[in-house]
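Report on the following structure.
Selected chains from the complex are presented in situ; the others are not included.
The first chain written gets the first letter, and so on, giving A and B; residue counts start at 1 in each chain.
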Amino acid sequence: MEKQTVDPWKWGEHTNSVQAVEVKQVAGTLYCSGQVAIDANGQPSTADMRSQLLQTFQNLEQLIGEAGYECSGIVRLNVYTTSVTEFFTTCTDVYQAWIASHGVKQATTLLEVQGLFAGLTVELEATVVK
Amino acid sequence: MEKQTVDPWKWGEHTNSVQAVEVKQVAGTLYCSGQVAIDANGQPSTADMRSQLLQTFQNLEQLIGEAGYECSGIVRLNVYTTSVTEFFTTCTDVYQAWIASHGVKQATTLLEVQGLFAGLTVELEATVVK
């Protein structure tokens, strides 16, 4: 797979995403269900958003790994949260660290929604290629 | 097209989706607009969510069929609803039955949104491959 990122504006350097990702000669595409903070027994978390995000990243990593893909292959990672303010206030460092540690260069759309499954407060929807 | 599903956790067996779907050697991809309960004359439904979902599935089936694709080729089926609670209370059996009858194994993200087109209460966004 060939991957190229496009970031027309200087402010884009200070974000945790790129404005666009181009991929060519893709060998496989992995469409992931929205991942949330549910444990291995199917129990949804009741913890705060930051804790939920940490657990969600663990789930996403496990999912992508078991599929035989790498997190660096994520081309779209959408963030759905019940509070944009809470997300930026309490989750930014967790988010930044995860993106940086995997060298992910992805397109992202962030939406504040009215609700998620089982009262959860943050969800990540990934599309991955290799 | 080669398709493979990934479901790392046992609780995934009791859902109507898979945690991830991988596709390779795709001959074609069909991007569908969000389907809602609009009749052939363009009239949006005013019925309850369950009835809207039934009509929406009919529209989605017709759309996918006319495009020369099969519902079993759906890789991503997102559900947007104005009430997650109402969806799970009144629509689960309809949803389960439809997924099962077509043998769909798809990634799904469910979001509660503030509103949809024309006061409708449920919308399905599909991406299909062959």
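Quick note on the criterion: a residue touches a chain if its C-beta (ideal position, glycine included) is under 8 Å from a C-beta of that chain, and two chains touch if they have at least 3 such contacts.
Quick caveat: nothing in here was measured; it's all calculated off a predicted structure.
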{"item": "Number of identical chains in the entire complex, 2 depicted", "value": "3"}
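Criterion: only the chains that are shown with their structure count from here on.
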{"item": "Between chain A and chain B, centroid-to-centroid distance (C-alpha), Å", "value": "22"}
{"item": "Residue numbers on chain B that touch chain A, as the complex places them", "value": "4, 6, 8-11, 14, 17-24, 26, 75-76, 82, 84, 106-114, 127"}
{"item": "Touching residues (chain side chain A, partner chain B) in the complex", "value": "27-35, 38, 40-42, 62-64, 66-69, 80, 111, 113-117, 123, 125"}
